[in-house]
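Before I ask anything, here is the structure I am working with.
With one protein chain removed, the remaining protein chains of the complex are shown where they sit.
We just call them A, B and C in the order they show up, numbering each chain from 1.
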Amino acid sequence: MNFDLDQDERALQSAIRDLCKGVFPMETVRGLESSGGISAETWQALEDAGVFSLRLPESEGGAGLGMTAAVIVFEELGRALVPGPLVGTHLAKTLGLNQARVTFANRNDLVISHLDSSDAVAVVDAEGIWLISQNAIAGEPVALPLDPLTPVSRVSSLPQGERVNEGADVSATRLEASALTAALLVGIASAETDLAVAYAKERQQFGRPIGSFQAVKHICADMLTRAEVARAAVYAAGVHLDGNGDGDTARAVTGAMLLASEAAFANGKACVQVHGGMGFTWEIDAHLYLKRAAALIALHGGADTYAEEMAAAL
Amino acid sequence: MNFDLDQDERALQSAIRDLCKGVFPMETVRGLESSGGISAETWQALEDAGVFSLRLPESEGGAGLGMTAAVIVFEELGRALVPGPLVGTHLAKTLGLNQARVTFANRNDLVISHLDSSDAVAVVDAEGIWLISQNAIAGEPVALPLDPLTPVSRVSSLPQGERVNEGADVSATRLEASALTAALLVGIASAETDLAVAYAKERQQFGRPIGSFQAVKHICADMLTRAEVARAAVYAAGVHLDGNGDGDTARAVTGAMLLASEAAFANGKACVQVHGGMGFTWEIDAHLYLKRAAALIALHGGADTYAEEMAAAL
Amino acid sequence: MDLRYSESDERFRAEVRAWLAEALPALPPKPGPHDWDARRAYDTTWQRMLFDAGYAGINWPSEYGGRGASPTEHLIFLEETERAGAPYVGVNFVGLLHAGPTLIAEATEEQKAAHLPRILRGEEVWCQGFSEPGAGSDLASLKTRAVLDGDHYVVNGQKIWTSFAHVADFGELLVRTDTDAPKHKGITWLILPMDTPGIEVRPLRTIAGSSEFSEVFFTDVRIPVENRVGAENDGWRVAMVTFSFERGTAFVGELVRSMKLVEELAELARKLPRGSGSAWDDDGVRRELGLIAAQLDGLWHLTKRTITESERTGVPGIGGSIFKLYYSEVRHHLGDLAMRILGTAALATEDEPAVDHVRGWIHAMSISIAAGTTQIQRNILSERVLGMPKEPS
Partner (left out) sequence: MDLRYSESDERFRAEVRAWLAEALPALPPKPGPHDWDARRAYDTTWQRMLFDAGYAGINWPSEYGGRGASPTEHLIFLEETERAGAPYVGVNFVGLLHAGPTLIAEATEEQKAAHLPRILRGEEVWCQGFSEPGAGSDLASLKTRAVLDGDHYVVNGQKIWTSFAHVADFGELLVRTDTDAPKHKGITWLILPMDTPGIEVRPLRTIAGSSEFSEVFFTDVRIPVENRVGAENDGWRVAMVTFSFERGTAFVGELVRSMKLVEELAELARKLPRGSGSAWDDDGVRRELGLIAAQLDGLWHLTKRTITESERTGVPGIGGSIFKLYYSEVRHHLGDLAMRILGTAALATEDEPAVDHVRGWIHAMSISIAAGTTQIQRNILSERVLGMPKEPS
């Protein structure tokens, strides 16, 4: 039993963190608002870094890594607020599909993110994994999406698409999508903690940093706590999906998604509050993290569905 | 519109508060644990003060007052943690029944409080108000009841009893029971606030009163807030039941019961926490208030049922 | 205690209602949220209609052109206008609710005569220059500097959270005139004509995406000494005096809107799918809506208590901070619940059915911050109401 990042995992974490710092500083991320969250250059950088191919065997141009590595990578993408159809593209690549960008959608939900910038939409349902070419979908972009960096479109209906799950484990793919989303959310929860703490240390009111007031520091302690417990759950989900777990894999993933959702959402709101009036300005990053969290949670079924699934395991 | 206690109401409030101080100091209340929460003397004092008869016409020995006065009185009884089958006895007297002590019960609940010290059990259901003689009920007292001052018995079944609602408004009686219980609870919520604040001002740690730490004072501010909003709702419930309301009476009463339940329960837990280790001792009164609150809430159907009833009004 | 309205109050309600039924259809269509000139025109037109009907400055003393309504009438007026969907104060916000009352209490007769009638008639729009980037919760630490130069104050510095600054004619401005005095004792209150040279207004984008607020920058802005209200260095007291006007009605419009929002969310829950049924079929969702409804009802009752108390005592009671603290929590819960009920429908923020609920979710985040954060309210209640000791500083 070793539930600490090993040397390779640490190296991966720090490499992807450095990549994000270099390619996705916040000015760049904010600049992507005008292009629907994606630019050719930044996407290429993610591809080159192996974000999407990392679980392919080396013989197919991948790194032969597993879901544990993937959640470590996606946590960093979340922390840096990297936008785009990350989860869908990663899973499509892992399934051996050739599309450059694939966005994930629920069969019963007619609100789809990143439709215009994706080549295809992937749907996982009880019958299988389906790929629908973007051209085949008539989507109407929403004027002001909740997360300014996650464009969404309404579609009136979703064609059945092509079944692409030859040899794939459909239920594992669903769990992988949840674990990767949970990893993005836990990165967000952590980034929100860091933002709030940094501001609280710096901001002076009443002749003291506001971070010296218990009212503020205790909010930050709760943020840290939520993020750390969720992170443990998310890493455990990755480890379980690699077959190295100590319990039920579906339960580990569902629990991780629930805790990561709660942490990212609650921390986002706390982060706005700690920033006071500044937290209500567009200029401060707090709202961008919160809105991304809210968008990811909604697009992945909502935290309530995960709580319900957890209960079903009792 | 005048939503402030008038002179008579203030006089009533201060008279009953003085009575409680005189007859029910905490040593006396605690002493009633050995006798099931009731002594002949203290009960007589309540009767003499008109707690049960206050809504009877003066011609029948009452004070000709209404529910507004009754909630003011019951708030004080709650604040002083006065035990006993107060609500049932008050309602029985108001309905013109002769029993000295009557305890209220739900038809579908086989846990009954104060059975041994009551002359009869009153049940209000959809068909009417029923009175069941205590002799007719085989109850088994519970060894350690949740609230040490609220003895409870299990019964295997409840006889139908005698229908006593000639001329009475059954649904009004139900609402009156809720409003009086809510008044007890709001008195408890307020007493818990006072206890916590007094302790926090006095208790020194780290060279300061603990009440000077935001972590503690903010708990107290939340306690005050819950109690004050609940009090406004409880007074409004009383006023509505007297026909002097500005909205739907059932909704006003249900909302009051819900807010008073939440306030008394949450404040009870907060009161224990503010007292730290001392709050976990039997000697400090915090737990007695919390346990009374929990018992009253459970015996009156639970806060969730009131939330559900509120939703039904939406 | 009696929650029924008096006959005269009921007559007043009937009058207001009758007038609204007639007046509202006469209003031009509401302008878009970013067309500021049109919004000024719309809001001031409405103000003029109120003036002509005798409702302008509903709670202002009649000697200054107000209606001198009682707090209960004020409550009725706010309730009826909100229920009827009438425009709220809009760009007239600062003039009617803060600067005007301050002038009434503290200004010279000349200053009053110059401004009060024009505010009431919708001819003069005001904004507020109090907050600064470095002075939020600790407002008295403001640094915008005014130095006397002959018969003018020369102002340099920066304000923030100035609403409607780019359509305002005047601003109420707090400046530091003594840098050596304790922070509350070196502040002066000035009437700022917004067309004075040296003022730069930059729209401030909020997390709601809107720019009702601005930052205002001052470079050698010359303000005549005769624009000072109250004594030099007495501006903190002057600014605070308005709060003693508060009679428990500050949040009535908000509260009535919130009650509507809950009803609408309950309606929406009945329509939006959840699992195999609708969101309304979910016991937990239903109970949460029920709790929120009870809490808003409780705040409605609390408002009546506060109003009654202030009618009796003439001063605002403790209701304000209690209201603000409790209301913030309720609105956060309501917003979060709405987001859960909406699911992906929340992603289309400006479309039905999300629009009001997503705006409400974001609005909640400002409620717990603006005009005294939740943390500051808890300080106020614990120290001023419960008498708990201050922290060492």
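Heads up, the rule we're going with is that a contact is a pair of C-beta atoms (placed from the backbone, for glycine too) under 8 Å apart; a residue touches a chain by one contact, two chains touch by 3 or more.
What you see is a predicted model; the values in this text were computed from it and never measured.
Colleague: Out of A:R107, A:R174 or A:K201, which residue would touch the omitted chain in the full complex?
Modeller: A:K201
Colleague: Who touches the missing chain here, A:A126, A:A143 or A:A311?
Modeller: A:A311
Colleague: Using the document's definition of touch, tell me which of A:L258, A:C271 or A:A295 contacts the absent chain.
Modeller: A:L258
Colleague: For the chain that got dropped from the picture, name the residues of subunit B it touches.
Modeller: Counting over the whole complex, subunit B touches the hidden chain at residues 109, 111, 113, 142-147, 150, 152, 154, 204-208, 210, 213, 215-216, 265, 269, 272-273, 276-283, 286-287, 294-295, 298-299, 301-304, 308.
Colleague: Touching the missing chain, which residues of subunit C?
Modeller: On the subunit C side, contact with the omitted chain comes from 282-285, 287-288, 391-393.
Colleague: Footprint of the hidden chain on subunit A, which residues?
Modeller: Contacting residues on subunit A, toward the hidden partner: 1-6, 9, 68, 193, 197, 200-201, 208-209, 211-214, 217-218, 220-222, 224-226, 228-230, 232-233, 235-236, 238-240, 244-247, 251-252, 254-256, 258-259, 262, 304, 306-314.
As a convention for this text, only the chains that are shown with their structure count from here on.
Colleague: Viewed as a graph of touching chains, is the assembly arranged as a line, ring, star, complete set, or other?
Modeller: Topology of the interface graph: complete, with all chain pairs in contact.
Colleague: Pick the chain whose C-alpha centre of mass, unweighted, sits closest to the average of all protein C-alpha coordinates shown.
Modeller: Centre-most chain by C-alpha means: C.
Colleague: Can you give the whole-Å distance between the Cα centres of subunit B and subunit C?
Modeller: 39
Colleague: For subunit A versus subunit B, what separation do you get between their C-alpha means, in angstrom?
Modeller: Distance between chain centres: 50 Å.
Colleague: Residue numbers in subunit B touching 2 or more other chains?
Modeller: Subunit B, residues with two or more chain partners: 213-214, 218.
Colleague: Which residues belonging to subunit C are in contact with no fewer than two other chains?
Modeller: Within subunit C, residues 375, 378-379, 391 contact more than one other chain.
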